[in-house]
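Before anything else, here's the structure in question.
Of the protein chains in this complex, all but one are displayed in their positions.
Which chain is which? They are A, B and C, in the order written, and residues in each are numbered from 1.
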Amino acid sequence: MHATNYKLTELMVVRCAKEIKDSEVVFAGVGLPLVVVGFAMVTHAPNMILFTEGGSIRATAPPGLAITVDDPALFCNGDASFGMLSTMAALQRGEVDVAFIGGAQIDKFGNINSTGVGDWSKPESFTYFAGSGGANDMATSGKRVLAIMPQDPKKFVEKVDYLTTPGFLDGPGAREKLGMIGGGPSVVVSTMGVYKFDEKTCEMYLAEYYPGQSVEKLKANCSFDLKISPNVKETEPPTEEEISVLRSIDPTGFYLG
Amino acid sequence: MHATNYKLTELMVVRCAKEIKDSEVVFAGVGLPLVVVGFAMVTHAPNMILFTEGGSIRATAPPGLAITVDDPALFCNGDASFGMLSTMAALQRGEVDVAFIGGAQIDKFGNINSTGVGDWSKPESFTYFAGSGGANDMATSGKRVLAIMPQDPKKFVEKVDYLTTPGFLDGPGAREKLGMIGGGPSVVVSTMGVYKFDEKTCEMYLAEYYPGQSVEKLKANCSFDLKISPNVKETEPPTEEEISVLRSIDPTGFYLG
Amino acid sequence: MAVDKLMSLKEAVSKYIHDGDTVYYGGFQIMVPMALTHEIIRQKKRNLTTIESSTDVGGLDLLVGAGCVSEIHSAWIMNWYVKAPYAIRRAFQSKQTKRFDVSNFAATSALIAGFLGVPFLPVRGNIGTDMLKLNPTDLKMVKDPFSGEEMTAVRAWRADVAVIHAQVADRLGNVMSWGTRGVTDEFGAMGAKRGVIVTAEEIVEPEITRADPDRTVVPYFKTLAVVHAPWGAHPSACRGYYGLDIRFSQYQGKYERNGELLPKFLDEWVYGCEDHNAYIKKYIQKFGQAGLDRLKPTLGYKPKYQVDYGFHDPAVWKGVPQYTDEYIKA
Partner (left out) sequence: MAVDKLMSLKEAVSKYIHDGDTVYYGGFQIMVPMALTHEIIRQKKRNLTTIESSTDVGGLDLLVGAGCVSEIHSAWIMNWYVKAPYAIRRAFQSKQTKRFDVSNFAATSALIAGFLGVPFLPVRGNIGTDMLKLNPTDLKMVKDPFSGEEMTAVRAWRADVAVIHAQVADRLGNVMSWGTRGVTDEFGAMGAKRGVIVTAEEIVEPEITRADPDRTVVPYFKTLAVVHAPWGAHPSACRGYYGLDIRFSQYQGKYERNGELLPKFLDEWVYGCEDHNAYIKKYIQKFGQAGLDRLKPTLGYKPKYQVDYGFHDPAVWKGVPQYTDEYIKA
């Protein structure tokens, strides 16, 4: 039964989790992705393998809620703890199915900026964020990329100010030409809807809008000319059971609010 | 007081150990070098650091006699046990003072062959030994090389059949030209005497002959035109105390016979 | 038998960190060397270059804000609970501090290259991005000599000195780590040219560390100074000792955010504290013992398999005859 009372964050977590198939190796970045993988592991993906930049490799859900990628909870009863070397090496070997990342800006080809906005050549104009972190490595070599982004016209842009993390770069064939082993962006989950990428043009299109949203609202919150799937639909709300399991992972609402 | 009753192996071990200074980092290969460093650590070099290819890093003598470079004795109460990665990395960083190796053939420039004899291009004529092992890495990057070799005209040759491990290559400047960070051969201890290298010509010369040996006997057991130090002297025999300490390290004569 | 390297925080930093040094800045999102960060600020070290993979809780932001750093080579710098490294942002805009951006694994590969004593390492990431275009100091293209293909290479990073925080060390400088060998400390620290300064929650005798050398992340020979500094990673977490102090991170972050306020934070919490003990005392005084108590971990995740490093004594072979049989004899 669909839940009637759930938060936006909860909807996003459950929707993201559906992108993870059982038995996949998922490399999760800091923040909400850590909740998503925890949720996937205790629901439909009991054989999922979790990797983090901190070097955690585990086949079981962690005993507690992780708030960093090297959080001790990720190593308690983990499978291995070799440091970043081990998980990033597996990534470069092509063994990661899902690279699960965030960012500050994204463009229509799924290129992501997490470095800063402004003009790099004029430092006084450049507003630094944090830098790439592992997102670049994950998006270059993961078999497919799952991204989670706040929906905002300043964040869904025609061209990112600084290309930190490769999507499809300038379009079809660009990744292959550079020898990237990963397949590139697969799905973007925003705070308003869900995007996929056209196989031919490599362009992002709207696949789903959340309950209470609409194609028009999403278009208004995107700075590029957003393509819409002919099959665009409303995202299925989470079930009561999903919300209940999710809240048991984060009982005090540390992530979920 | 000099010992009067000692074996050749014991003389060699004690003589080799004298090449190690206190507080040095010594990378020891398999066989007799493992006894030499153990002896040095409990006598004049209590602050020596021992490295092996098996990855042992230790500041204290091992609790037992090691017979391989990854012998468990080398890790019992060791300082670290990171695997070959750690000791070889330190070697490539230039942190190893003494590279202590053996070999099957050596030439007048201190180049060593531990791969095989014969003509490589005619496989049927080529008699394989074991291969390089770590000797090549050690001799390339250790600050100085200490080698231990059986004295034999087939082993002290004008030109090695296969250059496995670099000495001074074809003479002065050759190592530097190739960017090697280590200083090259310093001392060769054979079963009959001790050799050093001329600073200008890089050629090996006889510095010491063992009690009971002579310059002539050594010349007869060397295939190249052996240079003799004007200060050539008889090697000082070990003291009774040295022999007693040495035998306490190897009480059953596993190495010492 | 070995040099005792136990000393005060003040002595360690004053003796082993010099103006103009390249410093490996240890830790990751947890295990940030905060006691060392504060002491470097107190001693007004200048023109440091830092190298690190990623770092959280604003330690590096404070170091930059206090004017100690002229160059940063890194993948990600953050105080996660205020969402940006504000002092670094300002220092970049004013050209006080240069930033050299690479990906996390390019940074780690740079540290591994330094650790390995080779000048560069090939990496898969960074290609196709602005990092490769804008940071030619650290990133270039290299041709694989076997396939002829072009790929990204990252320049080796080697510090003059490394600063790290650890759980346990002995007075000689054998440093124990568990629950990862160090994320990247195992390379960044070992690659340092002069050696490593370590703060540790606990100091034990060498016979304790040496009874389990697999857990040693930095061995004796590579250590310059060992400092006993409980809470030495606060407000970041120390595995097995305390969790991340989110409220303090947020509190500190409010100062980081504002260039005019930041000196007041430094005056009170860094310059105004003689050492790390004084900082922790001030914390208790201001926010109560309950603030620290809240950081206590859930313990009970102990190894269940009892390992034994035992060795074999070759003395047993004395007098044992050769094995033989009919074929060998024949």
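Some notes on this structure:
Just so we're on the same page, contacts are C-beta pairs under 8 Å (C-beta built on N, C-alpha and C of every residue); 3 or more make two chains touch, one makes a residue touch a chain.
These figures come from a predicted structure and were not determined experimentally.
Although one chain is omitted from the display, it touches the following shown chains in the full assembly: A, B, C.
The missing chain, though absent from the display, is touched by one residue of A:P33, A:G54, A:P72 or A:P238; that residue is A:P72. Contact between chain C and the unshown chain involves residues 109, 116-124, 140-147, 149, 151, 153, 155, 167-168, 176, 178-181, 204, 207-209, 211-215, 237, 239-240, 242-244, 246-248, 250-251, 254-255, 261, 264-265, 286-287, 291, 294-314, 316-317, 320-325, 327-328.
Contacts to the hidden chain, counted on chain A, fall at residues 25, 46-47, 49, 57-60, 62-65, 67, 71-73, 75-82, 86, 89-94, 141, 181, 251-254.
Against the chain not displayed here, chain B makes contact via residues 30, 53-56, 63-64, 67-72, 75-77, 81-85, 88, 91-92, 115-116, 120, 123-137, 140-141, 162-166, 169, 174-175, 178-181.
To be clear about the criterion, only the chains that are shown with their structure count from here on.
Chain contacts in this assembly form an open path, with each chain touching only its neighbours along a single line.
Each chain gets a centre from the mean of its Cα atoms; for chain B and chain C, those two points are 37 Å apart. A separation of 28 Å divides the Cα centre of chain A from that of chain C.
Of all residues in chain A, none touches two or more other chains. Among the residues of chain C, those in touch with two or more other chains are 186.
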